[in-house]
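Here it is, the structure in full.
For this depiction, one protein chain was excluded, whereas all remaining protein chains were kept in their positions.
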Amino acid sequence: MKIEIREQPFNAWQELHGYQETCNELRGKYGATAVFAGTMRDTNASAAVKAMFLEHYPEMTSRYLDKIAHQALQQWTIQDALVLHRVGDIHPEDTIVLIAVWCEHRDEAFQACRFILEELKHRAPFWKKETLSDNTTRWVSSNTPAK
Amino acid sequence: MKIEIREQPFNAWQELHGYQETCNELRGKYGATAVFAGTMRDTNASAAVKAMFLEHYPEMTSRYLDKIAHQALQQWTIQDALVLHRVGDIHPEDTIVLIAVWCEHRDEAFQACRFILEELKHRAPFWKKETLSDNTTRWVSSNTPAK
Amino acid sequence: MTITVKFFSSLRESLDMSSQTLNAQNVATVIDAWNQATNGAKMPDNVLVAINMDYVGRGHQVKDGDEVAFFPPVTGG
Partner (left out) sequence: MTITVKFFSSLRESLDMSSQTLNAQNVATVIDAWNQATNGAKMPDNVLVAINMDYVGRGHQVKDGDEVAFFPPVTGG
């Protein structure tokens, strides 16, 4: 399992490819991989957004990402998981979060992936501050609802 | 949107990376990508499986994959989708199916990805015949239930 | 009239037949097509049927030029 907070841009699919290549003990064991990638859009709440600063509370963020992943491991039969989250200065098209879960079967993979995403969005201490096209800034006040 | 039946092995994450690179009109527009990759396991129903033949009904399979993707497009606001499915001789660790859905927000991406997978599993005419370690063969009689 | 009948997967193997062209006068429904193509073999309970690449019920009518396919539950994905 790999859980990391990243200060530099990363390509979600290359990370996934690279990580899975290293998981030799998983080969032939997993039948289902569910993945979510969250990407910065160039528009939010009807305004053009040109950049974003992603603040976090380093020790607590790491602690909660670990905690959330371990709660998923207790609830579902997960063979492996990968969670990457960006912080710092972010631009449109940058990946913000990547969550991948490897399981034997599809239902547990989907459920666990979604669980990790929702828990992360509701409990992990990250905050987004947007810079709009006129250079004004604003803190994002809440996440898009789950449903 | 790309929907393809593949006779040769493919790497799910490289396909995803390559496809997304070509989608220039999507850049900065999608916030959520939900992905499912189904991979052949080396064990099924308590038996070691060394190979699998994936039969299909070519014209009907293509027709149903298109139909299912278009039903998803009607139900959710989808920016793009990628569906790849293997046929022919398959070995453990090979990707069988890759489904990716790009949307603005996460809930619609997850729902549409899952919908396409379940519809594909229940309606698209594919059939799996396994070759076990003692070289006996058996047709897979049904899918793992969704729940 | 001419009807093409196709069989897939375990059904293709058990009937030892993948495709057959019926030049038929007395084929009104899917069941008639099955009976004529298989010489009256018992149709397994779980068989699925498609006419011209669309799922239909066993009582569905067939018409000249139709492609009627029979197969077991699908197991892709």
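As written, the chain order gives the labels A, B and C, with residue 1 at the start of each chain.
In the analysis below, contacts are C-beta pairs under 8 Å (C-beta built on N, C-alpha and C of every residue); 3 or more make two chains touch, one makes a residue touch a chain.
A quick note: this is a predicted structure, and the numbers were derived from the prediction, not measured.
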| item | value |
| --- | --- |
| Missing chain: touched chains present in the view | A |
| Per the touch definition above, residue among A:V35, A:L82, A:I96 or A:A109 touching the missing chain | A:I96 |
| Residue in contact with the excluded chain [from A:I78, A:A100 or A:L117] | A:L117 |
| Interface residues of subunit A (partner: the chain not displayed) | 38, 54-57, 59-61, 63-64, 85, 96-97, 117, 120-129, 139-143 |
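Keep this in mind: only the chains that are shown with their structure count from here on.
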| item | value |
| --- | --- |
| Taking each chain's C-alpha mean as its centre, the one farthest from subunit C | A |
| Chain whose averaged C-alpha position falls nearest the assembly-wide average | B |
| Centre-to-centre distance between subunit B and subunit A (centres being mean Cα positions), rounded to whole Å | 23 |
| Overlap residues in subunit B, where contacts from two or more other chains coincide | 38, 117 |
| Where subunit C touches two or more other chains, by residue | none |
